[in-house]
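Every protein chain but one is kept in place in this view of the complex.
Our next item is chain A:
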Amino acid sequence: MRGWRTAVGVVLAGVMLFPVYWMVNVSLTRTGDLRADPPHWFPWNPTFEGYAAALGQQLPALATSLFIGLGTVALTLAVSLPAGFALARLRPRGGRAVDFLLLVAQMIPAVVMAMGFYAIYIRLGLLNTVPGLIVADSTLAVPFGVLLFRAFMAGIPGELMAAAQLDGASTWRTFRSIVLPLSRNSVITVSLFTFLWAWSDFIFASTLNRNSDVIPITLGIFRYIGNNTTQWNSIMATAVIASVPAAFLLVLAQRYIAAGVTAGAVKD
C-alpha cells in the first residue's frame, strides 16, 4: 500500500482543521438551527445572513485593520532593514550587545508593553489613535525583522558588495542597489508576518484603542461577542472574513512562511 501515508496525512489534517471547518459551518447556519441538539454537522440550509450582518457592521473595522497592518509593515521595514544590513555586513562594535537586546526585547510580555505605552500615550495624546496602534504593533515584529534580515544578508556573497565598492559605490548605494534587491524574499517574509501580527493583534487594540470610534477588526469581533451572545453565525462570519488575509497570504506565499520561521529561529 503506497498511499497509506497520504491517507493518514489527510485524516490528521482533517482533525487539525476541524475547528476551522466548524467556524465556517456555524457561519452558514441559520439562527434558529444554532441551538440544535445534536448540532448540524453540515450547513444543510446555508444562510448568508451572518455574512450580510458582518459586512454591514464590520467593514470600517476591516479597513482600519488593513491600514494599521500596512503602516506597521512600513515602520518595521524602515527600522529593521538598515539594522539587519549593519549587523550582517558592517560588523559594528557592540553588535553582539544589540543581538542580546533583541533577544531580551522578545521576552517582554505584551501586557507589560501595553502598560508602558498606556502610561506614555496618555501624556502624548496617542491613546485611541491609529498611529499609536501602529507604533505599538510594530514592537511585535521589529526584533524578528532585524534577526531575519541579518541572517539573510549574511548569506549574500561578499564579492558582490566588494565589486560595487570598487566601482566607487558608497555603502548606502551598495545597500540600496545591491543588497535590497537581493533581499526581496526576506522582505516578503517579514512583511507577511508583520502584517499578520498587526492584523491579529488583540492586546494592544484592547488596551490602547478601546475607547476609540476607529477600531480594528479584532476589537470589533470582541465587542460583537460581548454585545451579542446569540448571533454566533454573525460572529463566526466575521471571524471567517477576518481570516481571509491569513488564508490569502498562506496560499500566495507559502514557501516564504516556512523559510521565514526557520531562518528567524533556527540559526545554529
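The rule is short, and it goes like this: a contact is a pair of C-beta atoms (placed from the backbone, for glycine too) under 8 Å apart; a residue touches a chain by one contact, two chains touch by 3 or more; residues count from 1.
Keep in mind that, in the parts below, contacts and distances are computed from a predicted model.
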Undepicted complex member, UniProt protein name, chosen from "FdrA family protein", "4Fe-4S ferredoxin-type domain-containing protein", "Sugar ABC transporter permease" or "Cytochrome bd-I ubiquinol oxidase subunit 1": "Sugar ABC transporter permease"
Of A:I68, A:L148 or A:M236, the one touching the omitted chain in the full complex: A:M236
Among A:P19, A:G125 or A:G158, the residue in touch with the chain that has been omitted: A:P19
From A:L28, A:I68, A:A86 or A:V187, residue that would touch the chain that is not displayed: A:A86
Residues of chain A (touch criterion as defined above) contacting the omitted chain: 3, 5-6, 8-10, 12-13, 16-17, 19-20, 22-23, 26, 34-39, 78-80, 82-83, 85-87, 90-93, 98, 101, 103-120, 122, 135, 138-139, 142, 146, 171, 175, 196, 199-200, 202-203, 206-207, 210, 217-218, 221-222, 225, 232, 235-236, 239, 242-243, 246-247, 249-250, 254, 257-258, 261-262, 265-266, 268
